[in-house]
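Left out: one protein chain. Kept in place: all the others.
Labels run A, B and C following the written order; every chain starts at residue 1.
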Amino acid sequence: MLKNNARQLTYLEALREAMQQKMRADNDVYLIGEDIAEYGGAFGVTVGMLEEFGSERIRNTPISEEAIIGIAAGSAITGMRPIAEIMFSDFITIAMDQIANQAAKICYMFGGKARVPMVIRTAGGGGTGAAAQHSQSLEAIVAHIPGLKVVMPSCPYDAKGLLISSINDDNPVIFIEHKLLYKNKKYTNSVPEEMYEIPLGKGDIKKGGSDISIVATSYMVQKSLEAAEKLSLEKGIDCEVVDIRTLKPLDIDIILNSIKKTGKLICVEEAPVFGGFMGEVVAQVSEKGFDWLDAPIKRVAGRNCPVPYSLVLEQEMIPGVERIEKGILDLLG
Amino acid sequence: MLKNNARQLTYLEALREAMQQKMRADNDVYLIGEDIAEYGGAFGVTVGMLEEFGSERIRNTPISEEAIIGIAAGSAITGMRPIAEIMFSDFITIAMDQIANQAAKICYMFGGKARVPMVIRTAGGGGTGAAAQHSQSLEAIVAHIPGLKVVMPSCPYDAKGLLISSINDDNPVIFIEHKLLYKNKKYTNSVPEEMYEIPLGKGDIKKGGSDISIVATSYMVQKSLEAAEKLSLEKGIDCEVVDIRTLKPLDIDIILNSIKKTGKLICVEEAPVFGGFMGEVVAQVSEKGFDWLDAPIKRVAGRNCPVPYSLVLEQEMIPGVERIEKGILDLLG
Amino acid sequence: MSKKLYKDVNGYKIEDRFTGLSNDLKIEMLRKMYEIRHFENEAEQFIIRGMIHGTCHLYTGEEATAVGAICAIQSDDYITSTHRGHGHCIAKGADLNIMMAELLGKKTGYSKGKGGSMHIADVRSGNLGANGVVGGSIGIATGGALTCKMKKNGKIVVCFFGDGAANQGIFHSSINIASIWDLPVVYLCENNVYGMSTSVKEAFNIKRISDRKYAYGIEGLTIDGNDLIEVFNTISYFAGRCRTGKGPVLVESLTYRWSGHSKSDAQVYRTREEIKEWKERDPIKRYREILISRKIITEKDDSDLEKEVMNKIQKASEFARESPFPDPSEVEDDVYA
Partner (left out) sequence: MSKKLYKDVNGYKIEDRFTGLSNDLKIEMLRKMYEIRHFENEAEQFIIRGMIHGTCHLYTGEEATAVGAICAIQSDDYITSTHRGHGHCIAKGADLNIMMAELLGKKTGYSKGKGGSMHIADVRSGNLGANGVVGGSIGIATGGALTCKMKKNGKIVVCFFGDGAANQGIFHSSINIASIWDLPVVYLCENNVYGMSTSVKEAFNIKRISDRKYAYGIEGLTIDGNDLIEVFNTISYFAGRCRTGKGPVLVESLTYRWSGHSKSDAQVYRTREEIKEWKERDPIKRYREILISRKIITEKDDSDLEKEVMNKIQKASEFARESPFPDPSEVEDDVYA
């Protein structure tokens, strides 16, 4: 960490501060999205920003995700640095042509002669009882598209630093926040007041360890840390928890270095396991780290179904601490 | 194969015959899409069908992909069996909400009380000089969504049998055809005249072998067969070529059985390697077949860039026979 | 049916089909409105008591639109609904017990607990489902209408959606196709003044959303969505038109959402006065007073009816609370048919 000052922020506060500071420093940065003005965003991330920056820069839109992204992209090519908010990550599907065929490809299709500096902030993940169309973890879909970068912070400190880097980046960045982290006091951490960047493409060891490597994303990093702590206390198992932070670019080295030490890898993500992003991690590790592995790589992930509504089913669909623990124990045999 | 009669059809003819036969047998089956009537579809697949079935059942639409899929889904819930054509698979992005949030999830969200029997036929892949927005292989994106099935036939025989099964299936099926196969006389094969089904979820050994397993999809199956033949002639290497045919459900057993024999696996697909579907294959094999592997699994796939226009670049982006051969030789060391 | 004119508006000679209805039917409509009102009150209680995992979008204040429109069509016609879908579902004839059970995530619910409030559907009664995606059901409704046309089954579809949904792309591409193919759909835009926090004034540069009919060459009208009789007569008229193969229509129903958008809405974007004004136009009160003044019911009948409904809701609530949760092992069931 850059600086260990005492100021504790929530994830949401850290995100808001990143945007405020960038907007104060750079007039080209603006926000566009649904209910982001008076309402302050469905999750409250932009509360107060209308008052400070006015409606010219906090641009409240009708419910038109495709246009939001198209407009953001068009303004980015012509000199602005938009931050577009898509209320739930499920709705990036409505804008998928503009994301995957336009924003992602413009730089390449034009031979590098245009750039598209824009951030798409969106709330992913389940656990809120919002069911199949408001709870998805769609990061695998965007991570596959060349031209995009994909960021998923797991804590307030990372949220601020990664959002600042994303705004500064000259490429379209899909920045996926987790709903269960926003206001969660359990996961506050100390966040420097000044602007700082966390480079895209650098993972982070959230907890060192020597017995097994856990690679996780977003909220699952927190769940993995809990599982690691329990296993340490209860069984003396020493897990290393690797937070990849950015899915694309992927810091494969931090993962390889970890398994060099541990010889074992478990990958944890919230999305349905089939075709999820961790397949990429497994494939790269299989190719590049085969000799260091002394057990099959295991995935702990969402079940292969839409996110169900009922609490009992939802908890079964999304991996929790117990499922992660069990995965680790199974792997350690 | 079901029957080895002498009638040779192209891929396109096999697809058309499947639709014609199903439409003759079942009045609920109809076609919906852009330029599918007089024009016969951008690639000619539906040529002549307007004449036989009339404009009520060969429904030519405006350029409105999102509505096409929404309408298909709505008609499917209420008793029809639509086959929707999306001209280029790149444009499924425009309809992604309707595909991934609606069609795929309706059965689950409604507790199994509605079914959505529909097929989305679409042309994928590059090699035609159509550049970044008309050449993608987006199967990984749909394969990740629970509730969808994903089919990619590599030859005329499979095309017909899989399309009939897809139409008969009570779930939304994404049926991805390859542009370079449609009229290709090199890849005709004998296709029975009667209706027959190839079950979704069953792979096919396109060539038996004992030295190495090649798992491939769609056009890459043909390229892999060519590579296998060359290596057999030139170096006496005996490759097994496994065509998974349906990405979802995935026939993992046919892959595991193959590597049990060969101990080596190379995965070949056209999409950009990062986050591609083969990550899933690698992950499942790593989990379930780790002990049978005696070398790291290798992926030969598209480069991590949009499909470029210029022939020299496009050939570099998309894997060809040489790259597959090289992958095999590297793996065999 | 009476052939008396109800209204001649913009050249549409809308008949008065309401007056000729049986008293039973007229009272039934009041009952349905009460059912919705009290169902939503009970749902709100569940939210307050933390018994609903997730959110609910309440239909309170908009009852006349769902009930008027759905009672104007045949019971085997189709509807599509929205995230604010309880009202449509009740009006279309769903069982209150099974609905309430779904809200509580119970196995006995319409979707066995898998869908919840936002995906409430009773396909058997012709309700093709609520939809969590704003605008998401407009294509589905259009497809349902295509089935009706292709199967020549004489049915039509009423597609409910909000003012907010009218700015989604699928509104445009779907209605255009319905128009060129003459599909039997009543696109019924529930303009309740807001899409979440965004007012229609902010989201549109036109006065009447129904004027979008000019973009598709279809018919349409804006009506008072808090006047059950107006809704009933207008939808009867346009549904009849659809049924004769004349293509889709776009009706805008002016109404108001009494509650916040969802459970976490501080409602900073509107004033108490505005809410109060609209509450004075309570659709239930208006309709009840008409029935009383026309001597179709007495004050006493009315309060008995309301009590009866409240009882029924209590029963539904009990049923729901006492029902079992689904078993975790069912989580991967129903992904495929």
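Convention: a contact is a pair of C-beta atoms (placed from the backbone, for glycine too) under 8 Å apart; a residue touches a chain by one contact, two chains touch by 3 or more.
All of these numbers come straight from a predicted model, not from anything done at the bench.
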Displayed chains that the missing one touches are A, B, C
Considering the complete complex, of B:20, B:128 or B:184, the missing chain is touched by B:128
Filtering B:35, B:170, B:197 or B:229 for touch with the omitted chain leaves B:35
The one of C:27, C:51 or C:180 in touch with the missing chain is C:180
Checked against the full complex, the residue among C:167, C:191 or C:255 that touches the missing chain is C:167
From C:216, C:278 or C:336, the answer for touching the chain not displayed is C:216
Touch rule applied to chain A and the missing chain gives residues 30, 56-57, 59, 61-62, 64, 66-67, 69-80, 82, 97-98, 101-102, 106-117, 146-147, 149, 170-171
Hidden partner sits against chain C at residues 167-173, 176, 179-180, 202-206, 211-212, 214-218, 247
Interface residues of chain B toward the undisplayed chain are 34-35, 37-39, 42, 60-67, 90-91, 94, 128-134, 303-306, 308-317
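As a working rule, only the chains that are shown with their structure count from here on.
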Relative to chain B, largest Cα-centroid distance belongs to chain C
Cα centroid separation, chain B vs chain C, in Å, comes to 41
Taking each chain's centre as the mean of its CA atoms, chain A sits from chain B at a distance in Å of 31
Among all residues of chain A, those touching at least two other chains are 90-91, 94, 131-133, 304-306, 308
Multi-chain contacts in chain C, i.e. residues touching at least two other chains, fall at 111, 113-115, 119, 131-133, 136, 169, 335
